[in-house]
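All protein chains but one are shown in place.
Chain lettering (A and B) follows the sequence in which the chains are written, and residue indices restart at 1 in each chain.
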Amino acid sequence: MTASVDFDSVQILDVSRHFGRRRALSRISLTARAGEIVGLLGPNGAGKSTLLSILATLTTPSTGEVRYGDRRPRDLGASLRTCIGLLAHELFLYPELSARQNLAFFADLYGIDAGAAVPAALDRAGLGTRADDAVSEFSRGMRQRLALERALLHRPRLVLLDEPFTGLDDEAVHLVSARLRQLAADGAIVMVATHDLELAEGLATRVAFVRDGRLIADEPATPGLRARYRRAVGSV
Amino acid sequence: MFVRTTLLVLRKDFAIERRSLEIFVTTLFFAVACVLVFSFGLVKEGRAPTDVAAAILWIAIAFAGTLALGRTFERERYGETIRALLAAPAPRPALYVGKLLGVVFLLAVAEAILVPLIGVLFAAPFFAKPLAFVALLAAGTIGFATVGTLFAAMLMRTRSRDVLLPILLYPITIPVIICGVRGTAALLATPADEPMAIMWLGILVAMDTVFMTIALWTFETLMID
Partner (left out) sequence: MRKAFAPLALITAVLFATAVLLIAQAPYESTMGLVQKIFYFHVPSWIGMYAAIFTCGAASVLVLANGSAVADRFAVAGAELAVLFGASGLVTGPLWARKAWGVWWTWEVRLVTALLLWLVFVAYLIVRRYGGPGSEKLAAAVALFGTAVAPFVYVSVNFWRTMHPLTTVVPTLPRTMGVPMAVSALAFLMLFYLLLMLRVGLAERQATLDELYLALED
């Protein structure tokens, strides 16, 4: 919407989050820049989802802060969220509505021209023929593809994806990966949380290993990822 | 932006409801069942005690309203769509108002059915002073829904949310019920005591203003972890 809100890097500065006595995140520091695809790798319960939630401004850190291009979320206000796209495990779709209605609703909510954006999104999700069927009738894979397009509808700068490949067949994985690479090439900051190492190996430009809320390693994604992961995190 | 968001949320909820009418139908039926249960409980020797019509109306609204609130937010909990709404650039209080209007509309339709029903069952002249009565209904419903929508929203991520909602909601909305019942009873009296009803209406409107202010101020804080 407004160019002034845009940013080309996101900095996670010493972020911790605890729920009572349970530590979800412990002093995470990480910087991601435009054009990068950062893989957040770690076992379930490592804190990946919490971190993405904080980046999407849905959760506040207990200590530390996140900066978007050196600016605080407080200073940027609500329009910061025009630059952020989130896909979580739960998919964010209304099962009673059709694919088209879901996309149109979110397009309107983000202030985008639905007439142009929705058909294109339906196309990319491969749901052109099923556009007017209720989402409750879709398979998991179809929902996943639709959910991804919903998250990307407003062409966000910061793309946060939590397990985006769940339920997708090989071809779909291939298409989605290509899509993400294109997004990064166009200047987006892509962060993908996953526990699937092979996928991450092909896709990510950088990887961050997370376990028990701690950042174990943060390095460029070079071959031999699996072995390094096993060493760092201890199990697969 | 605020108004647009509110209307978008409202339109979306209508679109969802239009498909199945699930919340609609079940809430209405529950409200009617409430009325009948109370009626059977209170009727003695074929007659109902006087002044009971007003009470039954408002109690039915309160009970049915609580149910409708829970179901409305269950919709947003299912696909965690509430998080998507919060993640959008829309002003968050606008989301609250959108949901609130949906609940008020639903209760208004329920009242459109309950009022004639109770009027017939208890020979209660609800429309002796129609303007005052409708104003009373509106103010009371809005008051109840204002607090209810906020509480139902904030309880979405809580365990035991179904039972916690009435526990939290009823003590705080009892004054709304008192004013509604007393105002309605004043209008049902013979002759209808309109000034008295207006007085109760005044208290209701003041309460609604306070509730709405607090709700708009606290909504975002309560919804963000």
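Please note the rule applied: contacts are C-beta pairs under 8 Å (C-beta built on N, C-alpha and C of every residue); 3 or more make two chains touch, one makes a residue touch a chain.
No experiment lies behind these values; they were computed from the predicted model shown.
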Hidden partner chain, touching residue among A:Arg23, A:Arg124 or A:Arg155: A:Arg23
Chain not shown, touching residues in chain B: 147, 150-151, 154-155, 157-160, 164, 167-168, 171-172, 174-175, 178-179, 182, 199-200, 203, 206-207, 210-211, 214, 217-218, 221-222, 225
Footprint left on chain A by the chain that the document does not show: 18-21, 23, 26-27, 212
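What we mean here is this: only the chains that are shown with their structure count from here on.
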Inter-centroid spacing, chain B versus chain A (mean Cα positions, whole Å): 38
Residue ranges of chain B in contact with chain A within the complex: 4-5, 8, 12, 15-16, 19-20, 75, 78-81, 83-92, 224-225
Chain A residues touching chain B - in the complex, by the definition given at the top: 1, 53, 56-60, 78-82, 84, 86, 88, 90-97, 101, 105-106, 108-111, 134, 150
